[in-house]
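Removed from the display is one protein chain of the complex; every other protein chain stays in position.
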Amino acid sequence: MIICNYLAAATLFCLGLLAIMLHRDLVKIVLGLSLMEGAGYLLLVSMAYRRDATAPVLSSPPPGTSAAELVRGRVSDPVLQNFCLTAIVIGVAVTAVFLTVAVRAGQHYRTLDADKLTELQG
Amino acid sequence: MTAAGLLPLAVLAPLVGGAISPLLARWHRRLPLLAGLVAVTGALALLLVLAVRVYRHGPLTHFFSGERPVAGQALGIAFTADPFGMVVAITSAFIGLILLVSLLSEFGEVGRREVGGLAGLVQLLLAALIAAALTADLINLFVWFEVAALASYGLTGFLLERPIALEAAFKLLVLTSTGGFAVFIGAAMLYDSYGALNLGQLHIALGAGVNRSGLVAGALLVGGFAVKAGLVPFHAWLPDAHTPVPGAISALFSGLMVNLGAVGLVRLAVLVYPLRPGHHLLGLLMGFGLASALLGALLALVQDDLKRLLAWDTVSQIGLLLLGFASHTQDGMAGATFHLINHALFKTLLFLCAGAVVHATGATSLSQMGGLLQRRPLLACSFVLAVLAISGVPGFNGYVSLDLIHRGLQSTPVLEWFARLAQVITVAALSRGAYLGFLRRRPDEYDRLDTPRLGMRISLLSLATICLGFGVFGRLLVTRVAAPAAAVLGRPDYYARAALGLPTGPLPGSPVEFHYFAPGTLLPALVEIALGLLLAAVAVRWAAPIRPIGWLQRLHTGSVNDYAMCVTAGFLITGCVLLL
Partner (left out) sequence: MTGSEVPHRAHRPVLAALLAVALLVLLSLGVGSLPGEAAALPAIARHAMQIALPRWGQAEVVSEIVYGSRGFDTFGETFLLLAAVLSVTVLARSKEPRAEYVGESTAGRREQREIDPEQAPDRREAQAQSAERDEDDEEAAPAAPPPDADRMRLAARAPEPAEAMTVVLRVTARIAAVFLAVAAIYLAAWGYSPGGGFPAGAGLAGVVILLYAALGHRRLSGLVRPSVLEPVELGGAVLIVGVGLGGLIAHGSLFANFLPLAAPQTILAGGDEQLYSGAELVEVGTGLVIAVFSLLGLGHDWVPDDDSDRGAQDQ
């Protein structure tokens, strides 16, 4: 029942968003975004999954299947797995910048409370 | 090598320039920005040459990795240079060039590592904007969306001595990342449902009927790009991110980066999602556009920080752009395409002037400024000229594009009236800014007031000249440049064929015309300007903001949690409108 995975991913995404909307600690907000990112990975890998399929590797097909069968499509979707790699790299990059900004903001404002980072309003 | 083979070089040049900039800074502090000039000039020249070809013979398509579509199914990535994409790419390259010149003159003397980082990030951002305008692949569009986003984070926080720079960077990060994840998940869901990544293939696949997951994916994509475009209610990062950065960087964000969101939205709403089977994508964008146009203008009217005023006006202008595109009439789309160029020109000019004042005096708010007409006539005159252009004074470029957009909305008079109301408020907001910031008398001297350098003066003069020139030759540019772009936007099947590398033939014709002195064009424009000046006078005389605007201002609490809620609400609205 891959639909459970889909729903779990949707739930995680919304939980991450909830964290961003609720938590005032900058680091927890970053964690919320990481959770959303993780939800993305889960959804992608689950969408790539196919019943009775194997990994999209042509070198040593599992017993009982031939490479020709794999080529015809008895594998998980390699394109979505490729996108998942893309997402992971982007996640790392964004998190690095996020933490730097949080540290710098903390230095200026002497706090990590998002409600105190409100000099710019209106 | 064919002409299409040269397309990626327009992206490669600034990317390489961006990569080597931090190293060049070790040798000499002026090298990174000079390298940027070379790279972006190269890209601009290439794009101009290719644009001539595109306008003569039809779109160019380049397939990467030697991976051409097989039976209409494209695994690989394609760049498709349609007229609209070319207009956006050339605008980005040209304005980028001007911004590099002005950065070189204003920030060329700060620390070496600072210049290296600044020049590198600007070039990476420009490359991402050019690539996003040309790409015909949804995931690839997302990749460039993220490249632009990451470069913008560093640029927003560039002035580390300003606490609000870090605050703004954090808000920008939270909202843009949320938008980015949404775009990514939306694109992946579309692929899973329809097996398509190429925009043309996607259009054909969606033409057979959009199911529920296709609509939810659409909502995620639209919401994500709307964050980048700064549409209400996804806009909260925009005024914040423009306030604490150097003027040229504000101009880069306002004039160019928000266009990336607009490009995404236009490609999706006009070229990818089919128009017929009962969904309301265009109506939704109209709603967002109208809300942005009005809210942005109203809040611009009450700002005290000059750059924040201009940033709110960007919210308003991008809303107007979306109104034009979403009207889906030839007039509206041609007007919006031309307005995209014009907005980049005059908003860059405005931000460069504002940034130059901040850079020379350290004063950021209107109440600290004034008296610049006597002290810095060039700055004041450029600013006023840009205000005239944005107000749609006859003879300037804004006059032409605004009229076309308003004409495109004529089929729904309510929308047209609201758009004109937004224009009145825009005139008022900017005239108020020009009066308080530049024109009014100021008895006491500034503590410090450095003269703008040569590079800055060149940037200001060239932009001002082009604003005037594009007004004078407005008709020519509309019929030759904007109308063909709108014609392709009106023919998704044509774009789809081009994106899949099928023969397309020359560009479709377009009926758009423009007459300078038609009474229906001239009179409303003059009335809008008169009303706007009146409103400005009221706003200046009774400085206290009109009550409801104060209420709107208090809604923007500055808390990133509240802004995230706005974005979530925006996604919900999008989803509900599309599904119901």
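All chains are identified by letter, namely A and B, in their written order; residue positions are counted from 1 within each chain.
Assume a residue touches a chain if its C-beta (ideal position, glycine included) is under 8 Å from a C-beta of that chain, and two chains touch if they have at least 3 such contacts.
Given the structure is predicted, the values throughout are model-derived calculations rather than measurements.
When the full complex is taken into account, the listed residue touching the unshown chain is B:Leu215, out of B:Val54, B:Leu199, B:Leu215 or B:Ile405. Residue B:Val143 is the one among B:Ala81, B:Val143, B:Leu310 or B:Val478 that touches the chain not shown.
When the omitted chain is restored, the residue from B:His359, B:Arg375, B:Arg420 or B:Arg442 that touches it is B:His359. Residue in contact with the omitted chain (choice from B:Ala81, B:Leu159 or B:Ile466): B:Leu159.
In the full complex, chain B makes contact with the omitted chain through residues 1-2, 5, 8, 12, 15-16, 18-20, 22-23, 26, 62-67, 70-71, 73-77, 107, 109-114, 117-118, 120-121, 124-125, 127-128, 131, 139-140, 143-144, 146-147, 150-151, 153-155, 157-165, 169, 189, 191-193, 195-197, 211-213, 215-217, 219-220, 244, 246, 358-364, 448, 450, 558-559, 561-562, 565, 568-569, 571-572, 575-576, 579.
One chain of the complex is left out; on chain A, the residues touching it are 2-3, 6-7, 9-11, 13-15, 17-18, 21-22, 43, 47, 49-51, 56-59, 70-73, 75, 77-82, 85-86, 88-90, 92-94, 96-97, 99-101, 103-104, 107-110, 113, 115-119, 121.
One rule holds in what follows: only the chains that are shown with their structure count from here on.
Across the complex, chain A is touched by residues 75, 139, 143, 146, 150, 153-154, 157, 160, 163-164, 166-171, 173-174, 177-178, 180-181, 184-185, 188-189, 191-192, 197, 239-240, 243-244, 299, 302-303, 308, 553-554, 556-561, 564-565, 568 of chain B.
The touching residues of chain A, when paired with chain B in their complex, are 13, 17, 20-24, 26, 29, 33, 36-37, 40, 43-44, 47, 77, 79-80, 83, 86-87, 90, 93-94, 97-98, 101-102, 104-105, 108-109, 114-115, 117-122.
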